[in-house]
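Okay, structure first, notes after.
A single protein chain has been removed from this complex, and every other one stays in its place.
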Amino acid sequence: MAKKLNILMFSGEYDKALAAMILANTARQIGVDVTMFFAFWGLCLLRNHGNNDMEGKSFYEKLFSAMTPKGPEDLPLSKMNFSGIGKAMMLEMMDENETPTLSDFFNGAIKKGVKFYACKLSMEVMGIDKDELIPEVEVMNAQQYLEDALEADVQLFI
Amino acid sequence: MAKKLNILMFSGEYDKALAAMILANTARQIGVDVTMFFAFWGLCLLRNHGNNDMEGKSFYEKLFSAMTPKGPEDLPLSKMNFSGIGKAMMLEMMDENETPTLSDFFNGAIKKGVKFYACKLSMEVMGIDKDELIPEVEVMNAQQYLEDALEADVQLFI
Partner (left out) sequence: MAKKLNILMFSGEYDKALAAMILANTARQIGVDVTMFFAFWGLCLLRNHGNNDMEGKSFYEKLFSAMTPKGPEDLPLSKMNFSGIGKAMMLEMMDENETPTLSDFFNGAIKKGVKFYACKLSMEVMGIDKDELIPEVEVMNAQQYLEDALEADVQLFI
């Protein structure tokens, strides 16, 4: 039976998401099953830039939706972001070394069969609908996350 | 034998504490034993608002005590706190969706038998006495935490 990696993606930051996605891609390359559960700020990573559906959102939900990152490339750095200057620098450095971007790792993870789940409660609180997320995502609650984590060999909270 | 979840609660932020408490409550609901070890900023979560005992504290310990959050509802957000505006917004959104507050999940965890431990070294460094913490807490050192974590099925550093 294949080994399993389970990642709870709580953070909505470029560098932490990059770390998580590199681990997810690497795990698939050595035949390890990967489940990623996106909660709170991590949900921002799953947002589908084009589908920002304001209809049916409350005032706060609209505000929140407008203020938070819309997809992987929109995320700030966790440190030294400096209004985006630090992130631009990081991206240049990655480019100099021909390192794939977060979106590349993200798409790679989808192709390699990493399973993406969005946290039901986080979606409800933030007023995010399933059609605002990328189509590869399924919705899961905390209990389902835990049941999956209990079966995994490695669990990380990122 | 029951499965075990072990959480090292390092962070002192409302959103991260909420994630941890939701997991702790959910785990108990499916019969999983839960140990939470509160260290560093996580200790702020265990402070008992009324019992802020300045006697016997050094100058720095008094200053530190005055500057850090006193209990769950006093914690800031990890992102977009904006001097509390972001947190107020988050609380409104939770209220709109009838999501329990952090204190509700906290009290739920206590009722459901989640075991709370405060890190001995963190208490010493921060000058926090046991009687400044909620009565349900026991004091534990790093070795005891590790021994518990080694027996657990899932370990998370939050």
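All chains are identified by letter, namely A and B, in their written order; residue positions are counted from 1 within each chain.
The rule we apply is simple: contacts are C-beta pairs under 8 Å (C-beta built on N, C-alpha and C of every residue); 3 or more make two chains touch, one makes a residue touch a chain.
The shown structure was predicted, so the numbers you read here are calculated from the model rather than taken from an experiment.
Considering the full assembly, A:93 is the residue among A:67, A:93 or A:139 that touches the omitted chain.
Checked against the hidden chain, the listed residues A:23, A:75, A:109 or A:123 yield one contact partner: A:23. Although one chain is not displayed, its contacts with chain B can still be listed: residues 8, 10, 12, 39-41, 58, 60-61, 63-64, 67-68, 121, 124-127, 142-143, 145-147, 149-150, 152, 155-157.
Mapped onto chain A, contacts with the missing chain fall at residues 3, 5, 15-16, 18-19, 22-23, 26-27, 29-30, 32, 78-80, 89-90, 92-94, 96-97, 99, 153-158.
Please note the rule applied: only the chains that are shown with their structure count from here on.
Per-chain Cα centroids separate chain A from chain B by 25 Å.
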